[in-house]
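Here the complex is missing one protein chain, while the rest keep their positions.
Up next is chain A:
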Amino acid sequence: MRAPLVQRTAMPGLGLSAGITFFMLTLVVALPIGALLWQGANFGLSNIWATINRDRVWAALWLSFRLSFLAACFNLVFGVILAWVLVRYRFPGRRIIDAAVDLPFALPTAVAGIALTALYAPNGVLGGLTNQIGWQIAYTQWGIFLALVFVGLPFVTRTVQPVIEEIETEVEEASATLGASRWHTLRHVIAPMLMPAALTGFALSLARAVGEYGSVIFIAGNIPLRTEIAPLLIVIQLEEYNYGAAGAIGLAMLAISFTMLLFINLIQIWSRRRIGHV
């Protein structure tokens, strides 16, 4: 028989699990990012700036971040609505849709890109229809937007879903009995509770879109200054064996992403404080 151990913390084995976690994080996250920074340091600040400060690079960065932001905004709205519908309503095929939400996670991004392109190309089923009204989707910025929405949507839905499940219908009923309108209840009761999770989903969707390569590359058209995404510029530099320049653009993306995510975190902290702990 074993002697009972003295537990100093509520969690057993905290030291060990934290050690393993930090070790793995170092191995798969910190080291690669460190290598990128190290490469940037070797390349030199002036070289990094010279690589980034070109019309074509700015255009690609602006395109990537702008469309990622718009796609994340779209996903925020429709991801929340989708989660709401899946949790609150019972209808035939609900389970299938629920399972299908994860599909963009499971699908190789290149397959998604090829499927989307086939669908939205001018001779595709949907692209044919939109082209008739003069709206081309594939090989334009619309195509990139569509691909980014596709890969980012599950992030919002999956982070918001459990929170909606937690919200008791009694809360809404209480709000209603106190005389609030449906809109008032939605704005002042439901929205604040969803806010932190929705913002997390937004940030994840944004982060995924910024770095997305496989699904975008087939539908984008890749024309410099118009439909060329920043990750493609990195690949182009690698193709030239310019590891330094590729790292420089990578660092620029990292810096912009970090700033954006920091900003979103600040909003999250602010919204948490405003509504208290949920």
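As a working rule, a residue touches a chain if its C-beta (ideal position, glycine included) is under 8 Å from a C-beta of that chain, and two chains touch if they have at least 3 such contacts; residues count from 1.
Going forward, contacts and distances are computed from a predicted model.
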So which of "Sulfate ABC transporter substrate-binding protein", "Oxidoreductase", "Type I-F CRISPR-associated protein Csy3" or "Cell division protein FtsW" is the UniProt name of the chain that got left out?
"Sulfate ABC transporter substrate-binding protein"
Missing-chain contact, candidates A:Gly15, A:Pro122 or A:Pro162, resolves to A:Pro122
From A:Ala138, A:Ala230 or A:Ile264, the answer for touching the chain not displayed is A:Ala138
Sole residue of A:Ile48, A:Leu61, A:Ile190 or A:Leu232 that reaches the chain not shown, by the stated touch rule:
A:Leu232
Just to verify: which one of A:Val80, A:Ile164, A:Ile217 or A:Met260 makes contact with the chain not shown?
A:Ile217
Which residues does chain A use to touch the chain missing from this display?
55-56, 114, 117-118, 121-124, 138-139, 217-218, 221-225, 232, 235-242, 245
